[in-house]
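Here is the structure we will look at, set down as structure tokens.
Only one protein chain is missing from this complex, and each of the others stays in its spot.
And now, chain A:
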Amino acid sequence: MAAGVAAWLPFARAAAIGWMPVASAPMPAPPRDKRRTQDGLIILNVSGTKFQTWRNTLERYPDTLLGSTERDFFFNEETNEYFFDRDPDIFRHILNFYRTGKLHYPRHECISAYDEELSFFGIIPEIIGDCCYEEYKDRRRENAERLQDDADTENNNDGVLPDMTLRQTMWRAFENPHTSTLALVFYYVTGFFIAVSVIANVVETVPCGTSPGRVKDLPCGERYALAFFCLDTACVMIFTIEYLLRLIAAPSRYKFVRSVMSIIDVVAIMPYYIGLVMTDNEDVSGAFVTLRVFRVFRIFKFSRHSQGLRILGYTLKSCASELGFLLFSLTMAIIIFATVMFYAEKGSTASKFTSIPAAFWYTIVTMTTLGYGDMVPKTIAGKIFGSICSLSGVLVIALPVPVIVSNFSRIYHQNQRADKRKAQKASKEAGQALVSKTSSSFERQHHHLLHCLEKTTNHEFVDEQTYEMSCMEVSTVNQSGSRSSSISSQHGLTATCCSRRNKKTFRLPNSNMSGSRPGSVQELSTIQIRERPPLSNSRSSLNAKIEDTAQLNCDQPYVTAAIISIPTPPVTTPEEDTSQSPDYSQSNIVKVSAL
């Protein structure tokens, strides 16, 4: 609630006199207000700029410097004012916060200076108003990143700290090759060998001229098999050594083993070792050959060497859902057109469109405007649909490409901003929860007002959950259903009455039991507890199963119920019940029968 509306609360409370002649129950006693000091002007001298305000304005937030007795430390007796040796421009915003209840962040101010002032005056930044909160958080994040970058470059430029273990030195050398010459050498050597390995994989498939006695060209891999094998062995040995060294040096081995780069490393060297194991076995050599394909993953090892590749990988990951959707819609289009083409070409003789999956190939080739020409429609219907297919292909495929490209940057930034806002919201709510506790007097009086309304109408405010449960209870009672339904409703009631009873017996100030409606209703129920202990017995007698709930709306000043049947005590109780509650229910039943 806005701080400004607080000024109208006394009016609303006074107007509650209007309820009294019609109230069904006497009004609750008003909350005792602690004696307030006399209001008066306070002079705040901030580095020469004089601010004046009422004492009560400052005392609205007793958790801050100005609202508490902490300001007495700054009182200057000679001049009869409070002197602060701080920035007056920023102080203006802080004082406005007391006046209006909203803290604003001035865009032209430096974020760290502003933060310092806030922490000096004991104001938490989470209560910055919505208008300025995003800007504030953005600036803060940028500042933090700048500081982090500074720290990083400092770290990197540092010489080796004398007390770093060998393991830490090694890890640092692996992660930041520029730290030492040895690391740099290692970095370039591994890069070189990755390149050599990839090139060797490529070259060994090139036909290399014939050897005597053969007709066909041999690929180089088979001609110079030994040379390539030695090269491969050397590369794999280097990669294995590198992987093992990284594993040893990693600060958290478990995390390292799970990381993407380590998986790529493993996949890169595994085929070699598997090949060593399964040599010269004709059956599995086919599978073995397939394994060699995985050697091409060595090229991904370059991403350790290239920042750009890493960023690209991350962007693809964050756009995965968009890409997925695009693929899905393309698949739909392909299936539609393939089906149509298949049925259109079914009639023609010697048609290449032997099945719908066979037509997939035609559809893809046509839609991407490749047009190989290995499959062409011969019937007129086929040609018509074929042209529609290629035209729509232009639209379906060509259009999303620039959209995806721009999506990349937009989604990337949007994702960042959405996560940012979520995190901001969480911390904001935490901060606001803190602040709302401080305006306790206002809350107390507000709750007293709501309490008066409850008394007037003889109904209580409850939250959604309990309301729904009581609705269920009414409906099951009215149906006078079978035993099972009555048991289930009893259980439901048990949950209701136990949760409500819990609220009453435990008297938790922040009851999280029925947490669907936080805030004022929760606090309201706790205020009820504090102010109405004598009534709680009769009130909870209502929680017992009632035959006819319509009789609740009755005429007597106190809420009682004409209980016709007394339920058996609930067999199962929810876990939050303590041993106290069964006794409670027993006493309820006794009391009820006395009515």
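Of note:
Just so it is clear, contacts are C-beta pairs under 8 Å (C-beta built on N, C-alpha and C of every residue); 3 or more make two chains touch, one makes a residue touch a chain; residues count from 1.
One rule holds for everything that comes next: contacts and distances are computed from a predicted model.
UniProt records the chain missing from this view under the protein name "Kv channel-interacting protein 4", selected from "BRF2 factor", "Kv channel-interacting protein 4", "hydroxymethylglutaryl-CoA lyase" or "WD repeat domain 75". Listed residues A:I43, A:L291 or A:L450: the one in touch with the omitted chain is A:L450. Which of A:T64, A:T366, A:Q424 or A:T466 touches the hidden chain is settled by the complete complex: it is A:T466. One chain is missing from the display, and on chain A it is touched by residues 1-2, 4-27, 29-30, 33, 36, 39, 54, 56-57, 60, 441, 445-446, 449-450, 452-454, 456-457, 459-464, 466-467, 470-471, 474, 517, 520-521, 542, 549-550, 552-553, 555, 557.
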